[in-house]
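This part shows chain A:
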Amino acid sequence: MERVNHPDAQRPQGAAASAPAIELRAINKSFGPVHANRDIDLSVQKGTVHGIVGENGAGKSTLMSILYGFYTADSGDILVNGKTVSISNSSDALSLGIGMVHQHFMLVDNFTVLENVVLGAEGSALLGRSLSKARSELQRLARDYGLEVSPDTLIEDLSVGQQQRVEILKALYRGADILILDEPTGVLTPAEADHLFRVLATLRNEGKTIILITHKLREIMAITDAVSVMRQGRMVATVPTSETSPEALAELMVGRRVLLRVDKDEARPGDVKLAVENLTVADDAGVIRVKGVSFSVRAGEIVGIAGVAGNGQSELLEAIAGMRRPVAGRVIVNGHEVTTHGEAGAAELRQKGLAHVPEDRLRMGLVTNFEAWENSILGYQDEPRYGGGLALDIGASRREFEGRIAQYDIRPANPRLKTANFSGGNQQKIVLAREMERDPDILIVGQPTRGVDIGAIEFIHNQIVKMRDAGKAILLVSVELDEIRSLSDRILVIFDGEIVGEADPASADEGELGLLMAGVHNKEAAQ
Partner candidate 1 sequence: MSARVPLPAWVDRILLPVLNVSLAFLIGGIVVLLVGQNPLEAVQIMLYGAFGYGDGFGYTLYYTTNFIFAGLAVSLAYHAGLFNIGAEGQGYIAGLGVILVALWLNGTHWALMMPLMLVAGALFGAFWAFIPGYLQAKRGSHVVITTILFNFIATSLMSYLISRVLKPAGVSADESARIEAVTRVPQLREFIPFFGYSPVNLTFPLAIAALFGVWFLIWRTKFGYAVRALGFNPTAAHYAGISNARLIMITMALSGGLAGLVALNEVAGVQGRLILNFMAGAGFVGIAVAFMGRAHPIGVALAALLFGALYQGGQELAFSMPAITRDMIVTIQALVILFTGAMGEMLRPPLERIFARRAPAVARPAE
Partner candidate 2 sequence: ADPAVLYDGGGKFDASFNESTFNGAQRFSEETGIGFGEFEITTDAQREQAMRQFAQRGANPILVPGFNWETTIRTVAAEFPDTNFAIIDAVVDLPNVRSIVFKEHEGSYLVGILAAMASETGTIGVVPAFDFALLNAFACGYKQGAKSVNPDIEILDTYIGSGFDAFNNPGGGAEVAQSQLDRGADVIFQVAGGAGQGVLQAVADADKLGIGVDSNQNHLHPGNVLTSMLKRVDVATYNAFKDFEDGNWTNEIITLGVAEEGVGPAFDEHNEALITDEMRAAVDEATAKITSGEIVVHDFRTDNSCPV
């Protein structure tokens, strides 16, 4: 424990210093029938930012988890600073100076930031001392890297972006020399992402080595020195970033050309399908999160709601989707007032022709213990097409889902596989397929491409546009400004539970939107 607290403890000494910080040789890993990593070779130079890209399920997280000692490889060697090492658990990795920020955060929700940071690196047997030590150390890190986060708030009260800071702080606190980040920006706003990259840059300049997994080629091009591409468990290429291009990478990843920007023609808005009138919503704790919001969405248009995570988007979506009873205001769907929905309100709204792709697929959109086909009817289980009366027509449900698997290219193509065993992107496809194929009049979508690879992103975006052109009213909530801008016909900016401005995606420039999202002089901007 002690050693971990002193960053200098595992600095590479002399001779080894020139060797690559990380070298993987012929790594293999299988989960039952799934061969997640095959003969992976990877070499990461010290003091560089090394990007890894690949489709969902390509095996990126698995590979990194092996390097971090969370999983143990079936075969293959790991070299750190030129020395062959055996990493049989995370503490081995930590003492080798390897730190990791996981794709799904490893934080204890009802602990404070401080407690999470010290967990496992307490030093002394009594908390009092370790905590005060950590507090000052935390202040230092915050100063050096601009990673402010109040040490005594509970994790569950933090926005995702802040939670990620905690993850990074955890790694730095343990004096990591080699930092692995698994899809760190999936949940960040552009501002937050830029900040993160500044932090990474600082770290690199200090000689630390960084491995960055991401689906966003823009980020790869922006910050990495070299990039490796994985496909279906194999390492298909490693190139210096300067010698490649997004298009080239995309092709390597997917194995075909991909169109990186959405091309859609003018929207032809029809009459109002979804209207929200000064809606006020509170969260579970009773705190008002949405403050008298009003807007409407017309048939055949995509309205994007831009905003920093945690400004009321979640509550807004849940209220509209009938999952949360608003404190005040009205929601009008297809002309029906549906504000006072009870506990089963979501069902009622689906009948009114509203489909909902929730922000957090794992928590809300899926029952991960269900077989995939079972999730493909979640929320629609009562429809007659899945069996009349009480009975559930398993055959029909499975057949229908098999169709979707092909159409949405869901992998592995096995309707009876447990949903938990699909990778993030494929899980998202299961949800999208379910909601879009209902051909609803109104579709509300939260973070449709969070943690999804570009191949899938292209596909998903096209689907959304297709729905618009089919005359559906679409409400899109995303923290991905790019996504909002490339998809929306109108952009509403939400800040602290209020709509602080509306912008036209064509004209609006990134900076202006960014300021609105940050709540800066929103009054003027609103005009």
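These made the cut because all candidates are chains of the complex that A comes from, given by their letters.
One rule holds in what follows: a contact is a pair of C-beta atoms (placed from the backbone, for glycine too) under 8 Å apart; a residue touches a chain by one contact, two chains touch by 3 or more; residues count from 1.
Please read all numbers here as calculations on a predicted model, not as lab measurements.
When the candidates 1 or 2 are screened for touch with chain A in this complex, the one that qualifies is 1.
Every residue of chain A that touches candidate 1 in the complex is listed here, in rising order: 30-35, 38, 232-233, 321-323, 342-350, 356, 358, 363-370, 374, 377-379, 381-382, 386-387, 390-392, 394, 412.
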